[in-house]
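Just one protein chain is left out here, and the rest sit where they should.
Moving on, here comes subunit A:
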Amino acid sequence: MESHKQLRDAGFEVSSFGTGSSVKLPGPSIDRPNVYEFGTPYEQIYQDLISQEYRKMYEANGLILMLDRNRQVKRAPEKWHANAAAGKFDLVITCEERCFDSVLEDLMMRMNNKSEEEEAKDVRQVVHVINVDIKDDNENAKIGGKGIVKLVKMINEYREKEKQRKVDEGQEDQYPVIMEDEIMKILTEWQRDHVHLPTLYSASYY
């Protein structure tokens, strides 16, 4: 959600999802999390936590603030595996290796689980899946969010920068700059500057 906020503020068209079976938030102790169904409005979750006796603890660890941020971004948490209505994406960024695996597996599942009628008129779309490993706490989420915004900007702006570089160096190569050809250079360049945020990448379809 932090990345969603920062990307949206940066002007990108963005959606966000979770890959778990339900929404889990820290509770009074590590073995007693607060669990909600995907689709439960953030406003409702917010009110629920405020009304609990552990409210002060939630305020102290930033949970209340996080939920306040989330409800400003969108209505409710969404489940990745049920996001067909949102259409198809060019780029999917995950923040945990388990989520990366889950997304790839889900894409494989979707390619195999369409109805026959859907299959007959379906044209699969290429989707680039990138994982940026972010530790699951507020401070690292902010750092990771900035990194992700930088990465998306690099992907978006690489074409123009590369064109300019070719002009400056006097290359007459008429070959255009194609993002798919450059994705490894972009990821390598970004990774060099963000060694603490390891990456994964895969090109898939759905």
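The criterion applied here is as follows: a contact is a pair of C-beta atoms (placed from the backbone, for glycine too) under 8 Å apart; a residue touches a chain by one contact, two chains touch by 3 or more; residues count from 1.
What we mean here is this: contacts and distances are computed from a predicted model.
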Expected UniProt protein name for the omitted chain (select from "Trafficking protein particle complex subunit", "Probable electron transfer flavoprotein subunit beta", "Symplekin/Pta1 N-terminal domain-containing protein" or "Geranylgeranyl pyrophosphate synthase") would be "Symplekin/Pta1 N-terminal domain-containing protein"
Given A:53, A:116 or A:139, the correct residue touching the omitted chain is A:116
Touch rule applied to subunit A and the missing chain gives residues 97, 100-101, 104-105, 107-109, 111-112, 116, 119-121, 123-124, 126, 128, 170-173, 175-176, 178-181, 183-185, 187-188, 191-192, 195, 198-205
